[in-house]
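Below you will find the structure I want to go over with you.
Note that one protein chain is taken out, while the other chains of the complex remain in position.
The chains carry the letters A and B, assigned in the order they are written, with residues numbered from 1 in each.
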Amino acid sequence: MEIKLLSEHYDKPEFQGLDGYKKLGGYEPLKKAFQMQPKAIIEMVKESGLRGRGGAGFPTGVKWGFLPDNGEPRYLLCNADEGEPGTFKDRLMMERAPHQLIEGMIISAFAVGSHKGYIYIRGEYNEPTAILQKAIAEAYDAGLLGKNILGSGFDFDLDVYQGAGAYICGEETGMISSLEGKKGQPKLKPPFPAVQGYLGKPTIVNNVETLAAVKYIIRDGADGYRKHGTEKSAGTKLFSVSGNVMKPGTYEVPLGYKLMDLINIECGGLKPGRKLKAVIPGGSSAPVLTAAECADATMDYENLAQKGTMLGSGAVIIIDDTNCMVDMLKVILHFYHHESCGQCTPCREGTGWLHKIVSSIYSGTGRLQDIDLIQQVADHMAGKTICALSDAAAMPAVSFVQKFRSEFEFYVREGRSKVKGAVDAQV
Amino acid sequence: MPKCKINGQEVEVEAGTTIIEAFKKLDSEIAHYCYHPGLSVAGVCRLCMVEIEGNPRLQIACNTVVQDGMVINNNSEKVKETVKWGLDFHLINHPLDCPICDQAGECELQIQYMKFGQYDPEMAEPKVKKNKVVDLGSKIVLDSERCILCSRCVRFTEEVSKTNELGIFNRGDRSEIGTFDGKPLENDYAVNTVDICPVGALTSKDFRFRQRVWYLKNKETVCPGCSTGCNVKSYYNEEGLFRVKPRQNDEVNGYWMCDKGRDTYKFVNKENRLLEPKVGQSGQWDSQEVDGVMSVMSTKIDDAVKSAGSDKVALVLTGQYTSEEYASMLSYFVGHLKSKNVYHWVNNPESFDEFDGLLLRGDRNPNTKGLLNGLDQHGITAPWSDLETKLNAGDIEVLLVAGPEDPSVFPTLTEKVSLFSKAKNLFWMSAAKTEAADSATTKTWQIPLKTYAEKEGTFVNHKGIEQKIQPMVNIVDCAQTLSEVASALSGQKVDHLGSLVKDRKTNHFINHHGGGL
Partner (left out) sequence: MAFSQETIEFIKKECQRYETRRSAILPCLYRAQKEDPNNQVTPEAVAEMATLMELPEVQINEVLHFYTMYNKKPVGKLHVQVCTNISCSMNGGREMAEHLCKEFNVNYEEVSSDGRYTISRVECLGSCDTAPMMQVNDKYHENLTKEEAVKLLKDM
């Protein structure tokens, strides 16, 4: 069963505007937050168990706690560069509820003592950008942004910054580089952004969903929020479900929800006559699960980690038996080859290499040893670079080859897919 | 100060030292391409991987600061395997065209390959095609396929020359170094990018295809191009010098040198040299023997002093010579001739005090300070205008000029030669063959001198730092040093030179090569 916490009013058009948003309880949690000490808010977020919803799942309150107490200005950046293939929940959130994000950001900024924030949104998201800009203007007019917000004495300015087409800007330091007007290349860590981020100043970067969730933690208290989800994966999560299901879409369910329920109940199951072959549970960089592994999988950080994969951004891609796994992997590797920023050698060269190997298998010129080579190349890309894009390419490559080896071997031997009709087009 | 263990060896370092610096301190080998001590840390080649006890993930040594008690190694199988693969990633799209690459012999890829590799490349698929033989202006050629995108050159133009010509365009394995819209890379420090390029991507137009580097020897010396005195290595064979590269000296030049300094090898070579003594004037010249000219000079000076006093003899010095040479010449003049008729020829008074903010100084002489020290010691203060007055009045019988070693830094050479021609007898001493000298209109003897690459001695830079040069080639057999000239004039044997000047260091080069005087 869905639990609509964040998405409760997403089906109401008036929720998009300030008046409608207020009527439905909007900006009340902000008033409550202003009655609290910033440190108490950070504690509350820690207690709530909220973990980053962008992909890495790092505890949000802990991240906030890394800010140094050195009197330097701090920046709060919202990561709305939703680019992980299969992910579209942030777009929905910004389109349906821009004030939810703005409110979450004001509360978070108040908690961490930041007076300037940016929403870094991917360049393709023109409509959400326009909606956000309108909402920000409304908020300024209503005294919800700018100087002395609601008489609290707290100042916070917020602006929207559009990317220009680069997946890597979803990596938080890549995003910071981009916001600084540079190529979106991730920065060396240490220093971490909380210490030296945007323009070398302490910076917190949180995902859209994470920041929006903060509002509900204030509203319901840490315990109220923890009511949903599991011990280690608290709260609800918006899952973007796509691929071969009857009703793809965004669904908010408590963490720990059964994957098969998500597929069969929320998404209406597979198309008639099709069989589940595989699921990518957390965006295209997450290792793939076989249908057998899906049977008892639950959508939370621990269970998926136990299964050797990850919750990631909550992008669930359902793959049925009409798809060829060589083809799927080729599509995924094309993406990482295209998106590698090019600074670290193992990633720059490795993403291209992996893509070329799988492409040659796909075009019928692969060698049997290429299947092991995929694994070797991927092994030496993972964990060897500045950011995790290298790992993001390596993980699906390794898991596809390990779990669907017979399809790769068949393809090499026969020069065609094991799955009839799957890649006739050769496009 | 934190202590750590590197491959079993203990080392103590300053707080804040990175692991790669600690390796360097121990002189312990660590593979790396993008790290350069004179540039910011990029951390992108991922080759300087080390294993730190207690950390399951390998770390890059260039961006990891040594903590007290760290136990570090880069010789475990895990590290070796990673470096081997790191090298492989660098090589898969590299053209492996060493036989036709000018970097061969000093290529970091080649060096690492010989250490770790010597296997066939794993990649069976076609390599990425990129731009080749890209003309980056008058000095540099780019081969993007050889480039390993270490970004050293880009960081150099951003951080050191601050000229921002280079960038990396596109992304992933399509990334390429380049300039905006084909603009040239023409700043005064551009060729440093060739030095720091670990592979054959950036090559110097001046040097490429002229010599295989393994046929060249090199020696440490000091750039004679200006009063900064950048520490350099000169590369040579028996034919002459081929190139100059900077070497590190934090007090003087850091890691860099200017492109003008790189040209200072050219005037050493035969084609630009005065090859034998000659006598004549106004374009009419006859060859002479060194001994003959020396005795003529000696006689002319003696005659002038005897008939009209030492005032009739004058000496002009430029800042192009070693302190030892100044000492001998000045001793001869002040001690032997009892004359202070010595003048400092400032070659470019208008721009003499300029400084480009990085290394290049308007004083385009290596040893102005050494000359001034010498003049000071002997209490010589006569201004240049005195000499002009005397010459114009016809008061100079014999004029000795230690002219340019590098004529290109003497903008008013012809003008000056015409002034010097007002002396009755001109002894023009210079390493260079110049039209200006040949145009002298008085009776002139030209005497070839040795260049900085053919002698030993000291240059004192603008800060007063004394730096040694050393001989590496012998281009013109009959060329002299000023010290040799001075001893010939004073009738002393070279062996006795030491007694002429107090605390003077023995000129070994003269002892070894300059016998027979």
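FYI, contacts are C-beta pairs under 8 Å (C-beta built on N, C-alpha and C of every residue); 3 or more make two chains touch, one makes a residue touch a chain.
What you see is a predicted model; the values in this text were computed from it and never measured.
Participant: Tell me which of B:T179, B:S234, B:N347 or B:Q480 is the one touching the absent chain.
Facilitator: B:T179
Participant: Would you mind spotting which of A:W64, A:F110 or A:Y167 touches the chain that isn't drawn?
Facilitator: Per the contact definition at the top, the residue touching the missing chain is A:Y167.
Participant: Among A:L77, A:I332, A:C347 or A:I361, which residue is in touch with the absent chain?
Facilitator: Result: among the candidates, A:I332 touches the missing chain.
Participant: Among A:E2, A:E43, A:E124 or A:D220, single out the residue that touches the unshown chain.
Facilitator: From the options A:E2, A:E43, A:E124 or A:D220, the contact with the absent chain belongs to A:E124.
Participant: Go through chain A and note every residue touching the omitted chain.
Facilitator: On the chain A side, contact with the omitted chain comes from 82-88, 90-91, 122-127, 159, 161-167, 178-184, 198-199, 240-244, 248-250, 280, 284, 315, 317, 319, 323, 327-328, 331-332, 335, 338-339, 341, 425, 427.
Participant: Which chain B residues would touch the chain omitted from the figure, given the whole complex?
Facilitator: Here the touching residues of chain B are 164-171, 179-181, 183.
The rule is simple: only the chains that are shown with their structure count from here on.
Participant: Going by the contact rule at the top, pick out the chain B residues touching chain A in the complex.
Facilitator: For chain B paired with chain A, touching residues are 41-47, 49, 57-58, 63, 81-82, 85-86, 88-90, 92-93, 122-126, 128, 148-149, 151, 168, 170-175.
Participant: In the complex, go through chain A and note every residue touching chain B.
Facilitator: 166, 183, 188, 190, 337-346, 348-353, 356-357, 359-360, 367, 370, 373, 380, 383-386
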